[in-house]
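Below: the structure, in structure tokens.
Complex shown without one protein chain; remaining protein chains in place.
Right after this comes subunit A.
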Amino acid sequence: MLKNKLKIPDKTRKPFPDRLGSLVIGFDYRDGENAGSDAALEFGEELETIQPNGFGSDREFEEPDDGVEEGRVQDEGPTGGGAAGGGCGGGEPEFRARQRPAREGSVPVSVLEVIAADEKRSDVQYEISQEEINLEKLQRIASKGLPDEGGLRATTWKLLLGYLPPSRNLWEKELSENRLKYAKLKEDLLISPSEFARRKNLDFSPCETEAGSDVDGPLRRHQISQEDHPLSLGKASVWNQYFENTEVAEQIDRDLQRTHPDMKFFSGETAISRRHREAMRNILLLFAKLNPAIRYVQGMNEVLAPLYYVFSTDPNEQNAANAEADSFSCFVRLLGDSVDHFCQQLDNSSVGILSTLSRLSELLKTNDEELWRHLEFTTRVEPQFYAFRWITLLLTQEFSFQSILRIWDSLLGNPFGVQDMLLRVCCAMLLCIKSRLMSGDFIANLKLLQHYPDINIEHLLQVAMDLTPDTSSYRLSL
């Protein structure tokens, strides 16, 4: 048995180079009945703090009854695995069911899955349709993952971010107020100077322009103030500000071209995609103007992308049409906590990115000292080499789009705030590939961490939830 344990990691690595160590061992092969128990033991090796039974307990609404296991549509024989051992066995095949569809889309989804998805959807719908929404309950549901259809995710995210108030009857008022505010902001800050000049002109001399149009002869010259011409170099000039912003605008445009090139929504050449990019451009430009301290930092487009996507794919017509305004407000709220990470001057302060990275280190130390020691001292892979992007971009660059949406469900659903959950997920990411990290040197580890391999997202989030919090430097983020 021991020999098998040592050999299997090597075998697995060859056919599935992007899979992770022992996580997959139990699930890949038609090893038969021992698969389940082997997996259990591997888990014991990898993740000391996790109880295999823990899997079953949280899924109270997904496991209506064990007897349905036989009814599942699957290739290999789960019954053998199911018999492997009590609650643990009950937990594993559940897991397998979830993982199979994630890997091969062609495998039919189990009946259990469909039931679970339906229940989840009705749960969310029920919560949202209350007059006074219980945010805590919603957070708990969100942490388990939100359904993709029906615009439920959009509404839930808006509630969790605090954009929509918990009282349903205030929604109309809040939404229209905010959307109006956004429109006005756009008008004030994003107006082109010619437009601005035209409006000023109309205010002062509406009749003159009409009279001049029919009469031939020398054209009348109007006096203008010194600042009001396109070549003006004055600070207060609308034109000068406009040209200063073109540099930022150009960078934003470049980044937008590169956002999710595999998704037609963002990168297509149709008028709709262009409109989406324009909307995102407006949001980012506005944000840059309103926050002169950080302006625009490369990567903010990635943080905006999931928000905007979720809001504009809302089946509700009105919501989808106003996705730009809603995304702007939610984007501001989301970045509210982490805006300090982008400011270079604050790097070394207690709110800066370095302090957050050290909190991550501490969290890892509390949960798995061996791995921490290996990373910090043996291989000297410091968090700023890999986790900087994880934290500032809220993991948008590490996973596929669907996974990002699922991870963000958990991030937003954490009662202690996005940042807290983010650190937990980062730590879990490290724990889940522990075996590969332990056996790697500086270069191999860095390469692995900077191109994080595909893993089962539900498992990752479960690990994150079960982590011991680091109480030495505990900070309540509300």
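The working rule: contacts are C-beta pairs under 8 Å (C-beta built on N, C-alpha and C of every residue); 3 or more make two chains touch, one makes a residue touch a chain; residues count from 1.
Rule of thumb we're sticking to: contacts and distances are computed from a predicted model.
According to UniProt, the chain absent from the figure is "Vacuolar protein sorting-associated protein 29", selected among "Exosome complex component RRP41", "AP complex subunit sigma", "AP-2 complex subunit alpha" or "Vacuolar protein sorting-associated protein 29". Of the options A:Pro230, A:Pro261, A:Pro315 or A:Pro415, the residue whose C-beta touches the omitted chain is A:Pro230. Of A:Gln130, A:Ser167, A:Ser194 or A:Gln318, it is A:Ser194 that touches the chain left out of the display.
Remark: the residues of subunit A touching the chain excluded from display are 192-195, 197-198, 201, 209, 212-213, 215-224, 226, 228-233, 243, 246.
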